[in-house]
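Here the complex is missing a single protein chain, while all its other protein chains stay put.
Going in written order, the chains are labelled A, B and C, and every chain counts its residues from 1.
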């Protein structure tokens, strides 16, 4: 019993060693890139024999990813500790999802779709990309309320658009969902004048609808961008001052306190000198 | 008489309590979202029976909003105090405006239009959105003069455009208003080359008109953006220094003054010592 | 003789008084706005009788502007002093230019064109707009070398485009001038894929030409924008530190010097004390 336990521990240590091996990591990256290339190659017309090769490759990659995740699980020692880190969950979901068979014609499309997301494993394995993605995820809540405001603006304009223009061109303004899509198109300046000229033929003043919409959306977007820049700048500044800047401010404060102490001492000394002088 | 007064006060206190109730606030938000959904749903083709339901819902929401505003009025205690806060005026106008009946076929469209603006009440009830909107309103005067400059540029170019190109394509350049709309289209890069190629067929050098316009507008816009960023940065900086930065500067100033006092004291002490030494 | 001189001086003083009168300034602004409105109104089809009114108005405005500039000349006292200020030259040129008659059919178009620029006098008379324009003019040299680099990039790509694509579509790539215009269109993303697909039919790899061009131009533009922001920030910072910041830095330097002097004095005093103590 003890023997088995020792064996398990040795195995775990060996797996840990393997996981942290630089060559192993490079190999994993190469396999991910290979899987990406296979995904890309499959979008070209390929002869059946090559397809067979791809099929074997695909199975091999799937098995390899499964084994790699299992190695990391064992190396971690405990399932709870493994799943506590978000990136492990991320990898696990992608690996399990790509176990969906592609042979079965019904779920084949889903299987192929899920295999595409294996390319995302590049993000979880390269530290620099992980940092970038974390920064993006952190910025999402900041944008939350601005996005809500933007949505309200789109909703109001879309409701107005659907109310007035639905009979002019049902393809663009039939209901609130289609109207919002049309307004998004206007916000990207994509053939927005065609949309405008069409409604201006019926309502000559409808240019005010489009221009006010473009101004408001551009303005909200501009403010959002500036807000993000300012918030990020402030965070950087605070971190910077916490590390080095407070050094100077702290020293100045130290000097202030000690200057006060010195003054008191000097006052005492002067009094002493005066006494000595007077006594003589 | 006194009894009635006490009753009124009790009622007011109860309304104040209700207004500040978190559950009541959530309920108001839900009703606003519901009213927004009803507005959106009405843009789809709906069977008459469902329409009836919507009609009842609409009346219920209108009555609810009216009651809610009245509760807040009573809770505030005085009409003047109620209308002094901009957001209350905002809410009151929206609620009163949606009292316009939608049955009467003549003003039905107006009634429906005014109901759409009820979605804006989301902005007045969610504090974070209120902060965002206040920031936007504050930024408007800053942009005033830049907008005026932009308008002058558009006006001059539109006058030139109407003068030279009105015979080439009256749809785009017939008079100064249409010309300004066409120039706004050029500024958004929307099929602007079609506009240019058309006039270049008559005036081969008219590309200079469009390119100079694009450069000037882009330049003014760029400067406006930078101006806003700088002004906001400066405001942040001033607020920051008022809170913490002046601390350091103030301490340095304190040290300077006290160092001066210490020097004078030391000079006096040295003189005393020299005297004592000489006398001996 | 002396009498005339005094009269002239009185007249000058009166004109100076008039020029600095707030009501007079408002009146000048109103006349400029009126002249702008006349210019705009003329782009609409107008009956001959109204045209006559406009004609009289136009003459009146021209005369008024001439008189106003003459008043400012006299008020200034000397022609050299008047022309030394750029904004005066600006106004003088605009006023003189609009003296070109609009009756003569040959130069009528030029006369009308020059009258449009009278709207620019709004910029010279409103101080805030004057500040904005000065800031723009100051930013031009900063952009000089970046514009030169941009021009070189456009020139090289245009030369390549004219060399390879001129036979595919002479309208877009016939010579280097037209090619540069086409590339500017590509840079504004205006129907650039139509241009690309056309050449890709002959040279399937020509997408690399367009993509590299878009990336380089976007990159140079991005850097230019950041460069301007940084330079403006630095200028603001320097001005700020010159006014207040150097205060702190200067005080710290002052403290450093005086601390050194205090130390020397204290060393002298300690030596004195030790001598006194030893002698006893």
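Rule of thumb we're sticking to: contacts are C-beta pairs under 8 Å (C-beta built on N, C-alpha and C of every residue); 3 or more make two chains touch, one makes a residue touch a chain.
Quantities reported herein were computed from a predicted structural model and do not represent experimental measurements.
Asker: Which displayed chains make contact with the chain that has been left out?
Answerer: When the entire complex is considered, the left-out chain reaches A, C.
Asker: Of the residues listed, A:75, A:95, A:217 or A:273, which one is in contact with the missing chain?
Answerer: Within the whole complex, the residue contacting the unshown chain is A:273.
Asker: Out of C:12, C:88 or C:259, which touches the unshown chain?
Answerer: Among C:12, C:88 or C:259, only C:259 touches the chain that is not shown.
Asker: Out of C:11, C:46, C:140 or C:211, which residue would touch the omitted chain in the full complex?
Answerer: The missing chain is touched by C:211.
Asker: Would you write out the residues of chain A that touch the absent chain, in ascending order?
Answerer: 36, 39-40, 43-44, 109, 112-113, 116-117, 119-120, 122-123, 126, 128-129, 132-133, 135-136, 139, 181, 184-185, 188-191, 225, 228-229, 232-233, 236, 247-248, 251-252, 254-255, 258-259, 261-262, 265-266, 268-269, 272-273, 275-276, 279
Asker: If the hidden chain were put back, which residues of chain C would touch it?
Answerer: 145-146, 148-149, 152, 155-156, 158-160, 162-163, 166, 174-176, 179, 189-193, 207, 211, 214, 219-220, 222-223, 226, 229-230, 233-234, 248-249, 252-253, 255-256, 259-260, 262-263, 266-267, 269-270, 273-274, 276-277, 280
We adopt the following convention: only the chains that are shown with their structure count from here on.
Asker: Just how many steps, at minimum, does a route from chain A to chain C need if it may pass only between touching chains?
Answerer: The least step count works out to 2.
Asker: For the Cα fit of chain B against chain C, please give the angle of the superposing rotation, nearest 5 degrees.
Answerer: Result for this pair is 90 degrees.
Asker: Could you work out how far the Cα centre of chain A sits from that of chain C, in whole Å?
Answerer: So the centroids are 41 Å from each other.
Asker: What's the distance between the Cα centroids of chain A and chain B, rounded to whole Å?
Answerer: Here the centre of chain B sits 29 Å away from the centre of chain A.
Asker: I need the residues of chain A touching at least two other chains; which ones are they?
Answerer: none
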